[in-house]
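Questions regarding the structure given below will be posed in turn.
Missing here: one protein chain of the complex. Every other protein chain is in place.
First chain written, first letter: the chains are A, B and C, and each begins at residue 1.
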Amino acid sequence: MLMKKSYVLTLEGTQHHAVVASGDDRTEVQVGDGPAHVVDHYPVLDGRAISLRLNGRMHLVQITGLDSKGNVMTTIDGWPVPMTVMDELKAMALESLGGVAASGTIAADIPGLVVEIKVTEGQVVHQGEPVIVVEAMKMQNELCAAVGGTVARVPVTVGQPVNPGDVLVVIEPEPGG
Amino acid sequence: MLMKKSYVLTLEGTQHHAVVASGDDRTEVQVGDGPAHVVDHYPVLDGRAISLRLNGRMHLVQITGLDSKGNVMTTIDGWPVPMTVMDELKAMALESLGGVAASGTIAADIPGLVVEIKVTEGQVVHQGEPVIVVEAMKMQNELCAAVGGTVARVPVTVGQPVNPGDVLVVIEPEPGG
Amino acid sequence: ANRGEIAVRVIQGLKDMGIATVAVYSEVDRCALHVLMADEAVPIGPAPASESYLVADKVLAAAQQTGADAIHPGYGFLSENGPFSQAVEAAGMVFIGPTAESMDLMGDKLSARRKMRAAGVPVVPGTDEAVTDPAVAITIAEDIGYPVLLKASAGGGGKGMRVVREPAEMASSLRQTMGEAGASFGNDAIFVEKYIENPKHIEVQVLGDGTGEAIHLFERECSVQRRHQKVIEESPSPSLSPQLRQQICEAAVQTAQAINYRGAGTVEFILAPDGDFYFLEMNTRLQVEHPVTEMVTGTDLVRAMVLIAQGEGLCYRQEDLQQRGWALEFRLYAEDPSRNFAPSIGKIHSLTIPLGPGIRLDTGIYEGFDVPIHYDPMLAKLIVWGEDRDQAIARSVRALREFTLHGPVHNLPFHQWVLAQPAFRDGSYTTDFIGQCFDSSNWLPPLDESQTEALVTAASLFEAMRRAETTNGRHLSCPDRAPNWRLNARRRMTGNR
Partner (left out) sequence: ANRGEIAVRVIQGLKDMGIATVAVYSEVDRCALHVLMADEAVPIGPAPASESYLVADKVLAAAQQTGADAIHPGYGFLSENGPFSQAVEAAGMVFIGPTAESMDLMGDKLSARRKMRAAGVPVVPGTDEAVTDPAVAITIAEDIGYPVLLKASAGGGGKGMRVVREPAEMASSLRQTMGEAGASFGNDAIFVEKYIENPKHIEVQVLGDGTGEAIHLFERECSVQRRHQKVIEESPSPSLSPQLRQQICEAAVQTAQAINYRGAGTVEFILAPDGDFYFLEMNTRLQVEHPVTEMVTGTDLVRAMVLIAQGEGLCYRQEDLQQRGWALEFRLYAEDPSRNFAPSIGKIHSLTIPLGPGIRLDTGIYEGFDVPIHYDPMLAKLIVWGEDRDQAIARSVRALREFTLHGPVHNLPFHQWVLAQPAFRDGSYTTDFIGQCFDSSNWLPPLDESQTEALVTAASLFEAMRRAETTNGRHLSCPDRAPNWRLNARRRMTGNR
């Protein structure tokens, strides 16, 4: 079973999306809408760097975590590149906080079980309103609407196991929501 | 207030004793029966080494912890020196386990309050028999005799605060105890 | 009596001679590399240099307290301070450097000019006397031709200078320069000299025995400068013909002989586009860039200084010295090229050092060291030797790619930029090179696709692993719970399994 997680990365002012699907035996990474492929990677230099082998080519990426907010400093081929990397939800949250039009997509943050769905398709919800509950390790996590709007889809059902990144509820934002 | 702790170290086959007394503002170290003095020391090289300044002379000691049993690898002036270092109690315990004549001295392991003294001077105790109770952070620690023998001294009284290393009970081991 | 990479270099040099070493350090430097490497160390006060490294008495006391026989001043701080060197000798110790007379003579640009002119060393056309009257200055300017440079006799480090291109500017410029000079150097003596455009900075390493014997160790070119400060130096210079090299080196030896110079010194010249060269100044100390000379000539300048100070004279003979191959030095500064080289500070989080053939690193930092605000932002020097200039450059590119530092903002990428510039590649660069070619807002090459993919992949994996740990109950990204000790236990799982 692979556990999927989506990340939003920013480097040189541009945003990139990546999905990391990790299992016990292998890790697949999908960058942008490119194909997901198994990545030959190892932490090296006592944790100072990651060695990547991407279709035969070697890349040694020095990487240092600067904080828990996803700011990292990287160096490749001697060029230092500051980046930010965070999972998609956090990114959305920040966006909505930043007042930027937030996405209406609510996805799972942690692997768990859907225990309650508080909304139905077509229902109007307000920003911050709880819409779905996912239970993990005996803890109920209530996920709320990042934007106000109309519930467009609820692709999951109660009792269904979900993995991080799985879409749970899609809200059609109302204008200026 | 300084918190004292005694250590037993072995290097090049010989045993050394040291007492580390650390406070918020300074740390004193006493090696063998030499004088205790404040030690100018810093972890350096990203934790790979300790820089010591002992009466003006600089010593850079590379040190790597190998396990939780006190085995460490050190290097000084380019000479690698394996050492073992453990607090006195653990050392005693090991000794007694090792069947070697264990010391009858029972000292405090943690800072705390003497809440109960189960023996009186002159009393005969068996190895492993609980002799004194020290409370720390609402936890009662029962200290037992490492050797069987006769209680020679109980230099503390109930209610007295003690620091690690303070002697609580001295037992005169019985022959072959 | 110094700190940072030069103190480390001197300590290594002395250890290579079997001489015991004593470091001095300020409060923030207890864990500086030069302190860790010394045999003994003595604290000499608070962080500000004015209260520690610049206090002659404290340095002297430290030396006496430890029974030192001699003091090596390094560069900067008290290295060209006449009174200090006198005090050292008065205290019965050896000052590893020139006499106070030489320092004072060369410390004053006007007296140096006069001395050199007398010694037959070419100096930039201009006056040998201080000028206060604009009218006089204008006559001189007409005489030598505009543009001219107004220069503070006590100036240095690019301060107290002003270019005048026409008579109209003279009066105000003169007033301002005198004002600055008075304020910065406590001496408002100003003189006029011809301003040479697009010059090259060529300097010659000399050694003198103090009795008039002097030799040269060939030239260094230091024309790659930002804000009048050198960032890259090389030896030999790509700009000198064998004849010119000989002339300029001989002029340097004349200079040293003229003042019975003792120890290691550097005679700086300005090389005009037309091939004329002029005496600029003499630095009466070991230079930051001395390693390029050591690499090319196969010498050890610290050892040479010590032997001279011990009265053993020059340890090299001119005829035995020759240049072999080519050496480049790259100064690692904690500074941001994109923000006009503004200094940066902070902890060295991660450091990867280049190794292998032709590489030398003189460093004052290490992983975990916290770069203090109080001193020069130069952290280390990468010196690269090659059989010829092309190989030295190619090797430098390789070394700069291996060399990574996470922590303060630094100028390693800037060096890569310089190496890619045609003006540097063909050796035609002048001291105006960076000012003319470097656009701080647009100099970083864009990442190529594979680099971007690699970075995005690496960072995502990094975050995924970090997250995995966090959810395992460990909160690695929370500084206040960070342990003080990097135990092997913690490291056992890092690395390549």
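Note that in this section contacts are C-beta pairs under 8 Å (C-beta built on N, C-alpha and C of every residue); 3 or more make two chains touch, one makes a residue touch a chain.
On a predicted model such as this, the values are computed, not experimentally measured, just so you know.
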I'd like to know which visible chains would be in contact with the absent chain if the whole complex were considered. A, B, C
Pick from C:G18, C:P242, C:G311 or C:P422: which residue touches the chain that isn't shown? C:G18
Just checking the interface: what residues of chain C touch the absent partner chain? 8-9, 12-13, 15-18, 30-31, 37, 291, 294, 298-300, 303, 324-325, 347, 349-350, 353, 355-363, 368-370, 386-387, 391, 394-395, 398, 402, 406, 462, 465-466, 468-469, 474, 476-479, 481-497
Interface residues of chain B (partner: the chain not displayed): 5, 7, 9, 11-12, 16, 18, 20, 22, 27, 29, 31, 39, 41-50, 52, 54, 57, 59, 61-65, 67-68, 70, 72-81, 83, 85-87
Absent chain, residues of chain A that touch it: 40, 42-48, 51, 53, 56-58, 60, 64-68
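Here, only the chains that are shown with their structure count from here on.
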Taking each chain's mean CA coordinate, chain B and chain C are separated, in whole Å, by 51
